[in-house]
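Only one protein chain is missing from this complex, and each of the others stays in its spot.
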Amino acid sequence: MKAERVFLLLAALAGLLWLAPFAWMAVASMRPDAPGQADLASLWPSGPFGWDNYRDAWESGHFPLWYLNTALLCVGILAVQMVTVSLAGYAFARIDFPGRSTVFALFLLQLLLPPAVLVVPNLQMIVHLGLFDSLAGIAAPYCASAFGVFLMRQTFRSIPRDFEEAARIDGASRLQIIRHILLPMAWPGLASFAVVSVSSHWNEFLWPLMAVSSPQHQVLTVGLASFTLASESGGSWGVIAAGTALVALPLLLGFTLLQRRFTASLASTGLK
Amino acid sequence: MRQLLLAAAALLSVGGTAQAATDIDFFFPVPVQGKLAIEMTRVVEGFNASQSDVHVTPVYTGSYDDTNLKTRAAISAGKPPAVALMSANFIREYAIDQKAMSLDGLISKGGQTPQAFIGEFFPAVRPNATEDGHVYGVPFHNSTPILYYSVEAFQQAGLDPEKPPVTWQEWVDDAKKLTKHDGDHLVQAGVEIVSSYDYLGWLTSGFAMSNGGDYFNHGWGGEVYYNTPSTIGAVQFLDDLVHKHKVMPEGVIDASAASSAFFSGRTAMMVASTGALGFVRDNMKKPFKVAFMPRAMRNAAPIGGASLLIPTGNSPERQQAAWKLISYLTSPAVNGAWSRFTGYFAPRMAAYDLPEMKAYLAQDPNAKVAIDQLAYGEPWFATFNTVGVRKALEDQVQAVLSGKAKPAEAMAQAQKDADALLRPYVEQTALKLPQ
Partner (left out) sequence: MVAVLLLAPSLLFLAAFTYWPVFGVVLRSLTEKRFGQTAAWGFDNFTRLFGDTHFHRVLINTLLYAVGTIVPSLVIALFLAVALSKPGRLTGLLRTILVLPQMIPLVAAAALYVFIFLPGEGLLDHYLAYFGRYATNWLGSPELALPSVILITIWKNTGYYMLFFLAGLAGIPADLLEAARIDGANGWRRFRDITLPLLGPTFAFVGVIAMVNALVQIDHIIVMTGGGPSDSTNMILYYIYQQAEQNLDLGLASAATVVCVGGLLVLALLSLRTLERGMHYES
């Protein structure tokens, strides 16, 4: 139908526009740097290519440290979240207790109060707990995840009760049921959640910026900001492009490989 | 590979090691363009290699403002760095808030009086390093604003590159000849003045002082003079450059935009810190020169740069180790080498007696300009809540540069905002009278 074609064309145009910044990032990062040259902004690959900018960026920043910190942070948060969201998700899915909807509302509310909004009191809280300037201090406010609890509630609900009944008859405790029956069956939901969790925490900036002051605990986002936007590399756009690429590439690659998981997690929030 | 080892070492050192040397950390900013962070790390490694009593971990902490935030945060959390390289105009606040320790004791232990010690540094940098007669900071690198200009552009416009403008009038006349318009649009600007936060307040203070005034109370951190004819006149001058003489683009120009424009020939002149000289030297492919800031009534150059301080909360052991690092960094040889690399001038006067420095100045006359301009150096703007009070001015000047406000009302508003921020301090000091 004609309308569909037009829409598709417009969407393709949007795609080109959306891609432009990434195209520049790719081209400029490979082009040898010379501030003031005429084709700084050119999107056409031109002239000699080299990895010089990547080498400069790698040497000026502390990328291995930042990668390590960020990976530790995201994995750590995920590990704790797996426990908190599975247990809570199970409770909401299978146990009918008094005040369930009120408690669920309390969880829902957390969606609207992300750690970024509460930086001031949270900062005081982690100083109080002695966690200031540590990866654990950054991780702490993220460990309870309302999104994760919804996801697990939906996931558990969609598993037929027969398996649990059978296990109950056999004398298994709730924890055993969760661990050995429900979690393995909830694997798709958990995987989707893992993808969303890691990608969102990988990109957090304001809270890690405030919770940590020494460079050995800095994460990628904070490191990137100090690297590209402080005057240190001002004007060396090729190096900035390379540095940005170093930060952006892992997630970009991860996303292209794991798209399905990501979209699946959104679908299973029950919006149908 | 090396990076990975460094990273592993950094992680391990968090828990503390059983070395005989005292381990200390050193926060330092990089406020202007250039590969300064790498060079500073190299200098510190040189210190570590030269002795075995102290081991320093250099920590790059961003801009001057960021370094301030990080240092204060670390102090509040009970983990202050042993040494911090702090923007020279923040030293006063650290002294007022008792977040930095007086260095008189450590100086005396070295066998000098504090006065003799500070006397080894250029006069212009001394006021920002002391508060109430006590030494709180040791000047490390300093700058003044200078006028960068393209030789080619001057020649094309029929101007003599050996005769840069000396007065504001000459500056405007030259800028007009250097500006190229296409209808209403600026194709080549006569001049671009960096107007982003921190830079703008610094440069404006210079213009105001050149216009006869004193921008802030040098002896006490509770007063600023925004709503005065000298400051209003200076801001009017900036307004005119954009809207009357049309030699400067409208709006806020940050350092990377100004330098990109200078390198690509889209502006003939640029006002920026001498600390960027190294960066400009490396990246400007066409010949350029530097000159004093043109004057209105008098030459005046606000000092920029940074001094080393020791935050409160450090053990005596750490203080000793910190002092060793500070002495090394401000020794004539090391200080001189840093100056040659960056374009900042070395505040330690003895550095200019060394042969390397003399050779350098003979070879690069541009570097000599900042030193010569020191004769007209003025202290950097420092008050209670310096950043807030400074922003009160900058927001208004940015509005003027963007055509959103007129200088007189802008300065009246800036004064009002600044006074509100200074009020708590004023009430506890000047207005606290005997009962």
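Just so it is clear, A and B label the chains in written order, and each chain counts residues from 1 on its own.
Keep in mind that, in the parts below, a residue touches a chain if its C-beta (ideal position, glycine included) is under 8 Å from a C-beta of that chain, and two chains touch if they have at least 3 such contacts.
Note that the coordinates shown come from a computational prediction; the quantities given were computed from them, not determined experimentally.
The residue touching the chain not shown here, chosen from B:Ser50, B:Gln112 or B:Gln428, is B:Gln428. Summary of contacts with the chain left out: across B:Val151, B:Val166 or B:Val252, the touching residue is B:Val252. For the chain missing from the display, the contacting residue among B:Thr61, B:Thr330, B:Gln398 or B:Gln415 is B:Gln398, taking the whole complex into account. For chain B, the residues touching the chain absent from view are 65, 69, 72-73, 182, 185-187, 195-197, 249-254, 256-257, 260-261, 264, 266, 384-385, 387-388, 391, 394-396, 398-399, 402, 404, 417, 421, 424-425, 427-428. Taking the whole complex into account, chain A touches the unshown chain at residues 1, 3-4, 7-8, 10-12, 14-15, 18-22, 24-25, 28, 40-43, 83-85, 87-88, 90-91, 95, 97, 100, 103, 105-125, 140-141, 143-144, 149-150, 154, 157, 174, 199, 202-206, 209-210, 220-221, 224-225, 228-229, 237, 240-241, 243-244, 247-248, 251-252, 254-256, 259, 262-263, 266-267, 269-272.
Simple rule for what comes next: only the chains that are shown with their structure count from here on.
Taken in their complex, chain B has these residues touching chain A: 3-4, 6-7, 10-11, 13-14, 25, 30-38, 59-63, 66, 70, 73-74, 76-77, 79, 255-256, 259-260, 262-265, 279, 283-285. Only residues 34-38, 58-60, 62-65, 68, 127, 132-133, 210, 213-216, 226, 230-235 of chain A touch chain B when the two sit together in their complex.
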